[in-house]
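All protein chains of the complex are present and in place, except for one that has been dropped.
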Amino acid sequence: MSSTADQMLGNEASRSERQALVMRYATVRSTSERLCAPLLAEDCCMQTMADVSPPKWHLAHVSWFFETFLLKPYLSGYREFDSHFAVLFNSYYEGAGAMHPRAQRGFMSRPPLEQVYRYRQHIDEHMALLMETVTEDPWREVAFRVILGLHHEQQHQELLLTDIKHIFASQPLRPVYCDAGPEASSPTGVLAWHEYSGGIHEIGHHGAGFCYDNETPRHRVYLEDFQLASRPITNGEYLEFMGDDAYRRPELWLAEGWRTVRERRWQAPLYWECCDGRWHYMTLSGMRAVNEYEPVCHVSYYEADAYARWAGKRLPSEAEWEMGAQDVAVGGNLQESGRYHPAPARGTGVVQLYGDVWEWTQSPYVAYPGFRPLAGTLGEYNGKFMCNQIVLRGGSCATPADHIRASYRNFFYPADRWQFSGIRLADECG
Amino acid sequence: MSSTADQMLGNEASRSERQALVMRYATVRSTSERLCAPLLAEDCCMQTMADVSPPKWHLAHVSWFFETFLLKPYLSGYREFDSHFAVLFNSYYEGAGAMHPRAQRGFMSRPPLEQVYRYRQHIDEHMALLMETVTEDPWREVAFRVILGLHHEQQHQELLLTDIKHIFASQPLRPVYCDAGPEASSPTGVLAWHEYSGGIHEIGHHGAGFCYDNETPRHRVYLEDFQLASRPITNGEYLEFMGDDAYRRPELWLAEGWRTVRERRWQAPLYWECCDGRWHYMTLSGMRAVNEYEPVCHVSYYEADAYARWAGKRLPSEAEWEMGAQDVAVGGNLQESGRYHPAPARGTGVVQLYGDVWEWTQSPYVAYPGFRPLAGTLGEYNGKFMCNQIVLRGGSCATPADHIRASYRNFFYPADRWQFSGIRLADECG
Amino acid sequence: MSSTADQMLGNEASRSERQALVMRYATVRSTSERLCAPLLAEDCCMQTMADVSPPKWHLAHVSWFFETFLLKPYLSGYREFDSHFAVLFNSYYEGAGAMHPRAQRGFMSRPPLEQVYRYRQHIDEHMALLMETVTEDPWREVAFRVILGLHHEQQHQELLLTDIKHIFASQPLRPVYCDAGPEASSPTGVLAWHEYSGGIHEIGHHGAGFCYDNETPRHRVYLEDFQLASRPITNGEYLEFMGDDAYRRPELWLAEGWRTVRERRWQAPLYWECCDGRWHYMTLSGMRAVNEYEPVCHVSYYEADAYARWAGKRLPSEAEWEMGAQDVAVGGNLQESGRYHPAPARGTGVVQLYGDVWEWTQSPYVAYPGFRPLAGTLGEYNGKFMCNQIVLRGGSCATPADHIRASYRNFFYPADRWQFSGIRLADECG
Partner (left out) sequence: MSSTADQMLGNEASRSERQALVMRYATVRSTSERLCAPLLAEDCCMQTMADVSPPKWHLAHVSWFFETFLLKPYLSGYREFDSHFAVLFNSYYEGAGAMHPRAQRGFMSRPPLEQVYRYRQHIDEHMALLMETVTEDPWREVAFRVILGLHHEQQHQELLLTDIKHIFASQPLRPVYCDAGPEASSPTGVLAWHEYSGGIHEIGHHGAGFCYDNETPRHRVYLEDFQLASRPITNGEYLEFMGDDAYRRPELWLAEGWRTVRERRWQAPLYWECCDGRWHYMTLSGMRAVNEYEPVCHVSYYEADAYARWAGKRLPSEAEWEMGAQDVAVGGNLQESGRYHPAPARGTGVVQLYGDVWEWTQSPYVAYPGFRPLAGTLGEYNGKFMCNQIVLRGGSCATPADHIRASYRNFFYPADRWQFSGIRLADECG
């Protein structure tokens, strides 16, 4: 196993005897299916914009990952479920051969959803066999790849939720995916500021536990003293920005942001609609009036940056964010809450670093000094996207709790809005 | 009722007492559902190019037509099935209000197929009530509109088949829609020529039976003597054209045709693929080797025109075609054959005028002299498309037999290829 | 010489001894240069939309025509001026080899205008030599090609004027090309109607004089009785149409017209601008207030068709137009007037058939029955464009008087507006 893979794996393999890994495998896999349970087969084949993949495709692709990187190389005598799937469900791995064009994922009525579930079952049976029978020699590499595959599937669980939201929001009938429960209506506290000391710090993954290659190597950075806001910006605060004519004032925007605002005629975050003079938004529980206490969500980097400029502040760098989060235990409104929607901030101190909304940083997504991608085709997982994207941190209401950590680097294009993405401000000190 | 509608209706209303109409209604409506029976719900929501509509949308739209133009204006106390459907399933009738964007028909996972079938049942029940209870006074207009609605639905049955073919051909798994039966393998006869006398002739609809407004008024035209080929061009003949490098020789093409050939990199008719040096094509019965005796199909007007130029002939005008067909009884390889694929020509004389393949004429689709569209919103059915399209004649293997006639004018854009469209040559005399 | 060429030539060759042809050559060639005299070299290299060609390119291309079709094949020992020009100034003749991409004609700063004038001089000297020295045997073909080349150049003179207008209208400084003289301000007479008898008529070129291949062969058509309006529609009349909200009412438009109106946000004819509540337009004499007595100009076929529908009339077919014009002597506000702008109608009877504005017919541009294009590469002149375009008749204020005739068929795409194109209505009788 490559040393990068080794670093990414941490001590997960050692503590997880095979049995533990088998159980975790079962849990993660069944969660994906549970998330799709409320969907019709017809929902599962929709691709409502190029960024969205049909839920059926997600379900198959994560299985393809196990088939391609585990069953084919490590399970002797393995026969693939369907030879077309190697192409159909390859996302972007050039090293794994040809791939179905991304923009045509929504044209796949076949294989039908049922067949995809049979594919999953086929994979699960053979994965069980592999985990049971593989000898000690390749075990450590196998275990690493299983864990990577499970994190991969968890990452797609979040995409499943954001893609389902986009699919449902594209339906004029505006279906309801889940019951949101009662809505919080008590005010959020005033935005406060917390200071952090600069100097030489270390960021990047360390210690026990899995990480992606893009979180390595841990390395030194120099920071000046800085402050972080106690919580993300709320819808109420964002409405003030909108009310100050922000979507019509070029001086608040990056040049590309301003171009995007005009070309796409943005006037509010994604999913917002003005009905009878009042803002509403689509949620996974259907249309709702905008709740001013919740964190603003579904904003692009351009909007986050413009808000910060309007507020006289800035976005944090990813190093600053990681300093702020590294001693905070993971918790909050994550996927397990089942709400799939941000909730108003509660409590004191710096809250909501994890969950609710991914927080745009000011940092372009680039390699850490000394970065080495995983060897072979798995090296395409993260490294080749290190251009033109921006780092987001902290996870959202759609992220599984055991998938997020202080060093986790998510990344999207600055115009992307369909993720649960929000705004936390930062500032200099003094 | 407008006089145009009167002319279009012919004596259908008089001969069809209500009961007959009720029975015909049932037959046509159930045929649409039978055509969709082999499909999965997932197939039914695909839109694999902008021209294609999802089968589910076709099933709903033809019902919307009855709801909009019959139930709402004529059945007192009628309550619509779902108020969203007025917009969702309006195709292009500006006079009927807003419409869902055409290019987003494939984003509708909702209403699900089941709900569309419930919608059809709702419409059918209320149509039965209307046909039973409407008084004599509006009956003639109602009867006309029912008949128009049934012809409309038959037109969409053909589109259902051509759209299903496109959807299935877009699936890398290449599913089979129907069993084609054994393939004809005996040679087609030599292409012969039949002369027709020129002079002043009349074209356009006349006599008993329904027609569309665009087939009226019957009017005089002057023609020179001309000849028609005895049958459409076969795949074998088209392969000679291809083998003569036709797709790389600009002198054979209209300027726009040549541009299209280069931009879309056409090298053969739609659905053709070269596998191991031999041409195959996708059919509704799956992939098959090209049968050289069948009429060539899925060619654009540009290809039909280029073939004719290469052959030293020309395409017929629509008046010439109609002269050739007006004394020929409708019959042949039409929808009822259940093959949904062209068959080799058999018999003597001028054959296959009806069925097998629509025949591109050289005539742009324009109004006949004195043309008046139907009054009101129904006038949008045909008239507003009289620009930039080309007339095709004679129906295809996907056309219902009682939907086609000598005066029937179909029309598509010159680059369109997904209909069952082929080539019959014409020539001057002497 | 091909018989089509023979028919196109008429008796021009016989009446024009060589000397006459030499003089005509000189006249036409110098006219092109006179039209460009008011331009700067910088104006001459502009391509302000894909349809526009830089004036410099026009000046060179018409010379390339003589070089390619006369000097190279007929003047022995001829050496081309610059070997690059064969490609640079080929417009669309596939048979003449490669061509510079049309959309990049505006990127040619080289050859500079001066060099293009030297090229013209080179061509003129060698053309003089050819016309003087060619033997009798090829003379008739040479004479035909010279005459064709001169008509070709005259056609480009009109394009020069319409392209210059587009170039100047694209300049925020709105330069003036020519002095328009005093403006007519007395009212135009009321629109009257003139009846014509139907029956079998002949259209297409006949008699003495040159014509293009697309005007042949003369052939019989059957027409019903019809009426033509006494003059084109005026700006004043068109303003009523606009004032009746026509650009916002889909029921007035062809489907493609309506799509074009919305996509391009048309609200008035090309070159119209509303300043302080009053409509103005750009003319070759600069910005002017709209004169309500002048024929409306720079409208597309879609607008002409919508206007006719709004007025309860229709556009004439090209056969009807030709019947109306065939006994009318060519004359009126043509290029020679030097105004380059339509003038109000004067006089009684059917006026302004020639000059002022090209009149959109309802006829798609297709081949006449029995049409044979010129042999060889010259056959690309007209024939390959017979698709998706609409015939216009009668010439405009930019057409040379000896270039227009009753049988002349001009053709443009239905959305095109930068030509001097207007509207004459027609109607049924009785």
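Letters A, B and C name the chains as they come in the text, with residue numbers starting at 1 for each one.
Everything that follows uses one rule, which is that contacts are C-beta pairs under 8 Å (C-beta built on N, C-alpha and C of every residue); 3 or more make two chains touch, one makes a residue touch a chain.
For clarity, every value in this text was computed on a predicted model and none was experimentally measured.
Engineer: Going by the touch rule at the top, give the shown chains the omitted chain contacts.
Structural biologist: Counted over the whole complex, the chain not pictured touches A, C.
Engineer: With respect to the chain omitted from the figure, which of C:L40, C:I200 or C:C274 is a touching residue?
Structural biologist: Candidates C:L40, C:I200 or C:C274; residue touching the omitted chain: C:L40.
Engineer: Which listed residue, A:P38, A:G95 or A:G207, touches the chain dropped from view?
Structural biologist: Among A:P38, A:G95 or A:G207, only A:G95 touches the chain that is not shown.
Engineer: Out of A:G149, A:G257, A:P295 or A:G395, which residue would touch the omitted chain in the full complex?
Structural biologist: Of all options in A:G149, A:G257, A:P295 or A:G395, contact with the hidden chain holds for A:G257.
Engineer: Counting contacts across the full complex, list the positions on chain C that touch the omitted chain.
Structural biologist: Per the touch rule, chain C residues meeting the hidden chain are 40-46, 48, 84, 87-88, 100, 104, 106-113, 167, 170-173, 175.
Engineer: If you put the missing chain back, which residues of chain A would it touch?
Structural biologist: Counting over the whole complex, chain A touches the hidden chain at residues 92, 94-95, 200, 219-222, 224, 250-251, 253-258, 301-302, 305, 317, 362-364, 366-367, 369-370, 380, 384-388, 414, 428.
By definition in this document, only the chains that are shown with their structure count from here on.
Engineer: What is the chain whose Cα centroid lies farthest from the Cα centroid of chain C?
Structural biologist: A
Engineer: Roughly how far is chain A from chain C, going centre to centre by Cα mean, in whole Å?
Structural biologist: 60
Engineer: Approximately how many whole Å separate the CA-defined centres of chain B and chain C?
Structural biologist: For chain B versus chain C, the centre distance works out to 38 Å.
Engineer: Find every residue in chain B that makes contact with two or more other chains and list them.
Structural biologist: none
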